[in-house]
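In what follows, a structure is listed as structure tokens, so that the remarks can point back to it.
Excluded from the complex is one protein chain; the other protein chains are retained at their positions.
Up next, chain A:
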Amino acid sequence: MLLADTAVPAWSWNLIADFQQMWSFPFMVNAFRAGAVTAVVSAVVGWFVVLRRQTFAAHTVSAVAFPGAAGAVLLGVSAVYGYFALCVAAALVIAALRGSGDHEESALTGTVQAFLLAAGFLFIALYKGLLEGPQTILFGTFLGITSTQVTVLTGVGIGVLAVLALIGRQLLFASIDPQVAAGRGVPVRALSVAFLVLLGAATAEASQITGTLLVFALMVIPAATAQNLTARPILSLALAVLLALAATWLGLTAAYYSPYPLGFFVTSFAFAGYVTARGMHALHTIRGRIRPSLPAKEVTA
């Protein structure tokens, strides 16, 4: 995680000089680019994940990214392809296992997930040359992000966002109100499969910044924070993107100027935002309760 050759650069509070210094390294520029693309894509996809309560599916897909990356490295190809191949494959498997019901086959998914994680561990053991060990795959790194990688991330990201822009409204309908949506001719089941594939692609992207274990930092936390702050769909979607972007760039800056890992910073900044939002929400509720009680409300039977 450390910048191995040089000492940890010093943060001077002169923001312009700091950023100039940071961006004088091409790998940092690439990291910021990749981070921006990933943050936007995972925040948008994650917003639907939170709305659809598919965090377990997202977790499974992200866990599967680990053997994907490890296997790709073992085979001598770039880890990027391993991430995408296995994440999308896992998404399709989940979609197939779910059958016609909309509930997740949690036991089966969990079983397969455990086996694949074990396989990933084996790949790591077999590939003795991997310098950082499993740690970079699990917890992310900003070192060594190539321009090709940025191009791939951007290309896939644009693809994911384009598909979401096309199916967004129907997906929202199907997520909130599947029965009525189906009655209106919305292809609920096909949308669910399509969304899982998008989820796989977005998870593969996020894995490369935050590592496979911390994907939720960009996928779930910003969306959950935004949905806590507002119930307006468009606004909370925009807020989720903004929060994810802020957490990523702040995290990259902090990781550059300190000896500690990137995944920790990104997750911590996102988490701080979430805690603040929950705190504000709770405060709002308490203030609402203290105010003179409203006229008798209808009671849910």
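Keep this in mind: contacts are C-beta pairs under 8 Å (C-beta built on N, C-alpha and C of every residue); 3 or more make two chains touch, one makes a residue touch a chain; residues count from 1.
To be clear about the criterion, contacts and distances are computed from a predicted model.
Think of the chain that is not pictured: of "Cation acetate symporter", "AtuA-like ferredoxin-fold domain-containing protein", "Cytochrome c-type biogenesis protein" or "ABC transporter ATP-binding protein", UniProt labels it "ABC transporter ATP-binding protein". Of A:Leu15, A:Leu75 or A:Ala165, it is A:Ala165 that touches the chain left out of the display. Only one of A:Val186, A:Ile209, A:Leu243 or A:Leu262 touches the absent chain when the whole complex is considered: A:Val186.
Considering the complete assembly, chain A touches the hidden chain via residues 51, 101-102, 164-170, 172-173, 176-181, 183-186, 227-228, 230-234, 236, 297-301.
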